[in-house]
Each structure stands twice: as structure tokens, then as C-alpha cells.
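With one protein chain removed, the remaining protein chains of the complex are shown where they sit.
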Amino acid sequence: MGNVMIPEFAQEMLAAAENGLNGIAIKLSQFLEHPIIITDPLHNCIASSLENLENHQTEIVIHLHLDQDFEQLFFHCVLAYNGDFKEALGHRIIVNNLNQGCIFTLLESADGEKNLMDGYESLIHYAASLCSLQIKKDKEIKQERYRFKNAFLFDLLYGNFKKKEDILSYGNIWNWNLLEPHVVLVFAIKDFNYFSSDRQLIQTLLYTVEQGLTQNRIEPITFSKQNEVVVIFPKKTDTRNQQKETEFITYIMNQLKKTELQDRVACGIGKTYENPEELFRSYQEAKVAFELGQLLEVDMPSFANMGLETILYKHDLQALKEFYYYVLGDLLEYDENGGELMYTLENLAKYQFDLKQTSEALFLHRNTLRYRIKKIEEILNIKMDDLNNRLNIIAALKIKQLHKL
Amino acid sequence: MIKQMGFIFNADACIGCMACEVACRNENKTFANVKWRRVTKISQDSFLSNSCNHCSSPECFRVCPESAFTKRYDGIVLIDSSLCNGCKLCVQACPYDAPQFDYETNKVTKCQMCYPRQDQGLLPACVEACSTAALGLTDLEVFMDPKAVPAIEGFPDIRITQPSIAFYPVRKKERYFLEN
Partner (left out) sequence: METFRNVCPRNCYGTCGIISHVENGMLTKVTGDPKHGFSRGRLCAKGYAYTQFVYNSYRLKYPIIQSPRGSGNWKRISWDDAYNIIAEKILELNDRYGSNLALSYSKFSGNIGLLHFATEGMFNSFGPHTKPFGNLCMGTGEMAIKTSFGKMASPVPEDMAEAKLIVIWGANPAVTNIHQMKFIYAARKKGAKIVVIDPVFTETALKADLYIQIKPGSDAYLSFGIAKLLLEKKTPEHHPEHLNGWEEYKNFLQNNVDMDQICQKTGVKYEYIEKLAELYHNCKPAATWSGFGIQRNKYGGESVEALNSLAALSGNINVVKGGGVYFAHGDIYDFPLNLANFPEKKHPSISQSRLINISNFAAAIRELKEPPVKFLWIASRSPLSQDQNFKAWEELFQEMELIVTVDLYMTNAAKMSDIILPAASHFEEEDLNVGYWHHWLAINEKAIPPYFEAKSDLQIARELTKRLNELSPGFSDFPYDLEPIDWIKKELTPEIKKIYGISSYKDLLDGPRHRKQIETVCEEAFSFHIPKKWNPDAQDKKPYPYRLLSPQSLLKIHSQFSNISWLHPELEETVAEISKKTAEEKDIKDGMKVRIFNGHGTVTATAKINAFLPEDVILVRQTAKNTINRLITTRLHDENNPESTYFYDSFVDISKKEGH
């Protein structure tokens, strides 16, 4: 090796890279005396030497000149942003053989300056390499943090933490105050095919949910797994009031309609817990609520609001069947010859045994309904105004619905 | 990274030989009524070899008053039997009869997917013992096969728990029976 000099600009650029992509943009702009814009692959501005663009994620439209081609490292184009049009020289930023964005040098006018830039090509190229390194580093940090965060949430949602202090200290890393009460919400894709390309849809779901949380100024504590996205939703005040989360869910469901998921997503709401050690129960409850919600056709199923159902769903199926036939078996038998007394009874139960509401819903004359009730009472050999009998009927009908009898 | 290790059961290949069930006992030394894995005939045409399915949404978790269950990053669900108070709520909650109540110790134990073996890069004993490759192991977070199905006839309801098991169903066969 002889006496190799590292050019001064290289040293300075390297030092500027300490300040990330913005540092690179500003330093390069000083050397070239032209403004610099750095974009991501979706053409969002992610760094710039221009004050009005800095960190604004401005969308930039690129018009390639006819003789130019994106495959080239350097290309000439016109950039459109904030209502402005600017002639620019682009250079691709390549990370691991993939296009990860561009670095643009804005030009005052067209042709004349093109040649002017020729001497600086190696400088731009060098800056692009620095950008590439920087993007790679950012990505790795992000991935590392993401992995770490996911592992924490996994442990939290599966009750793997056996000490509250551990949860709180980990939560502090992301500034999550897990001392406050939280409720777990689950958004899951219905009729999910686990072993097919349905998998990719989960990214869309996660993105929509996270965007929604940010829009509502809620710190996104989210976790995705197989067919579901889990949200740990803060409940600052009145833990019994579900208004906040129902509003949020409604918002998300509306947003999802715009995506390819459309109406394939359903949700479930767990119970609110003040102790973060118990949050895993809220998660499991949310999933049970999700399943029951689908069975019972409830839009916003909340575990806390499902009393009898949660008991009936878990109970021994054979015992439930026996109970069902014990309570309503005679009616079923009667209906086999084409009757619709079961249908009548179902509606009666649905309307809290209120004659007026039921007859209106069934388009029946009140007397016809009375006659039918009398008939049901005869067949089942019970009195309908006895509260115990009503409870039995409600339970039996829920069993029918839950277990698709 | 987070995985969900799960079983793949090929109902078409299983001959019901019970090697997996006994290999499990040979490995884990479970005695008497404690069976971490069981082979049964679940339908006219199919056997089932079933253990804990290390569910995505394990009900045992939700109901355990002692928080004795944990789930590893690879998806394996474990019970810390020293925390178990013998209440058997998990036994009732599990659709797959996975938690096994040991009458001698008054505690629940269950299939741990041979995690000590897996940590050494070995297959679970049951999978290793299967001579027809009817029982396999995979990471369900990445497993994809359009021929696989989430349940087969005779398998308990998978709703709510989302068991970590994928199935290949029985194929149609041609049969002639004596008409006498």
C-alpha cells in the first residue's frame, strides 16, 4: 500500500451518518449545493435537507423521463410534491439486492445542470451506500425490538409471567403502564384456512388495527398470531363502561370494509383486569367470546356480558343434550308433524316472554299467541308464568343454539 | 422467534398399532391411568392418535385457578405440577382429555411434546416411534398444505381451543364384502 488518502468529503459524510438519513441528506446537500430528498420504496419521503419536508413522510410522485429507466442506478426524473414540480437526479438505494428507496438531488432547471452533476456521481453513489447501511441498521434494530416485544406479549398473554414486577418492568421499556386496568380485544378472521394463503391477510388486519389505535391516540399494544390480532386496550376510568372499546371496534370494522378482508373479521372482548398477571385470562375470554359471538350471531360479543352461555358451552355435551330433551323433548316430538310451536317458544323467550312484542314480531294476533302458549303448556305440562320454568326454557334454547341441536 | 409446534396426523396412514402410545410411556414413564397419548378408533375408517394439542387458545389456561400452565415460545403448553391443586377444572375444560389426573399424586400432568428431546434436536418419542409416518411434527406458524384439514370425523370440536394439529383425511377405498 502506498500513501492512500481518504478524501475529506468521505470522512465528513461518514461522520454525518451518525445523525441518520437526515444527517446524510443535509451533508450531501452542503457538498452539492442542491437540496436532497431520500425516499422509501413506496416513495414516501423519509429524510430531506429541505426544512419543509423533513420527517413529514410526504408522498412524492416520480415522473421518469422517457429515456430513463428505474433499473438504472442513476436516472433523471421530475418529482412532484406539495404541489411543486422539480427536476431531479435519482439514485437507487440497494439493500441486500432489493430496492429500498432512492436518493434524489433536486436540480434548478433541466438540461444545463445535468452535465454539472457528472463530476459528483461518485459522491452521490457513496452517499447512497451510506444510506443503504443506515437503512439496514434501522431495520435490524426494529426487528430486534419487534421480536423482543412479541416475546413479551406472548408471555403476558399466555400467563407465563408469575411475578407482577417482571411484567411492569418489561412494560416500562415501551412506556406501557400496565398498572392501569386493561381489557383484551381479539380480532380474528372467520373461516380461516390455517394451512393456506389466508395467512397473508393477517398483516392487513394488524396494520389496520395499529393505524386505528394511533388515530385514536392509543398506544398500540398489539400481537398477531395465526388468524388473530390481539389488542391490549387501556381502560383509564370506569372499568365497567364498555363504550370506548365498542367505539374502537366499530371504527376498525368500518376501516376493514375498505380492505380485502371486508367482513371476514369478527371480534371478541375479554373482561377487564386491573392486575396484569390476569391479562392472559382476558385474552382467553376474548377468544371464547369471539367463538360464542359467531355461534350466537352477536356483533360485539363480550365475555362479561355472556352469563349462561359460557357455562353451557363448556358443560358436558351429553348432560346438556339430556337436559334439552328433558325440557323440550315433548315439544320437538309434537312439532315433527309440521307444527311450529318451537319457533313460537323461541321468539317468546327472545322477547322476554312479553306477549305484545312477541305477537308483533311474529305477526300474530295476541289471542293466537295465547292459544299457542296454552298448547305449549299442555304439551310440556308446565306453567309458563313460573320463573323456574322460564329459566329452564331459556337454558334449553341456549343449548340448542350453542350446540346446533 | 415465536413458533407453534404442532402435530400432523395422517389418518390415511395410521394403522392403530399403538407404538406411539407406548413409546410415550417408555420415554416419560407414565403409569396406570395417566396416558399422555392415546390411540383410539374414532370412526369406521379411522384411528386417532391424540395427546395434548398445545392449543393456540388453551382452555386449561383460562380455567386454572393456580396459573399453573405456561406456553413456551415454540407453542408447547406446560403445566407446573407443583402448582397444581388437583381441582381438575382443566380436566373438564379440555375437549381432548389431555390433562391427566394422577390419583397417586393428586395432581395433573400432561404431554409436554417431549420438549427436553426437542431442545436437543430430537423428535418427540411418539413421532419417532411412528413407523408409517402417520404422526409428524411441524411449526404450524409456517406450515402450509392445501391438502391438510383442521379436523377429521370423530375429532372433538376444535372451536375455542384451536388445537395445534393438522390432519390428512382418509382417502376413499374400494371394498368387496361377501354377500352370503
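Per-chain residue numbering starts at 1, and chain names A and B are given in the order in which the chains are listed.
To be clear about the criterion, contacts are C-beta pairs under 8 Å (C-beta built on N, C-alpha and C of every residue); 3 or more make two chains touch, one makes a residue touch a chain.
Predicted model, so just to flag it, every value in this text is computed and none were measured.
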| item | value |
| --- | --- |
| Touched by the hidden chain, restricted to displayed chains | B |
| Candidate in contact with the missing chain, chosen from B:17, B:42 or B:158 | B:17 |
| Footprint left on subunit B by the chain that the document does not show | 12-13, 15-19, 21-23, 25-27, 31-33, 45, 128-133, 173-180 |
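Keep in mind that, in the parts below, only the chains that are shown with their structure count from here on.
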| item | value |
| --- | --- |
| Centre distance in Å when subunit A and subunit B are each reduced to the mean of their C-alpha atoms | 31 |
| Of all residues in subunit B, those that touch subunit A in their complex | 1-2, 4, 56-59, 61-62, 67, 69-71, 73, 92-93, 140-141, 143-146, 148-150, 159-160, 162, 166 |
| Residues of subunit A that touch subunit B when the two form their complex | 147, 150-151, 154, 158-160, 162, 194-197, 199, 225-226, 277, 280-281, 284-285, 287-288, 291, 313-314, 316 |
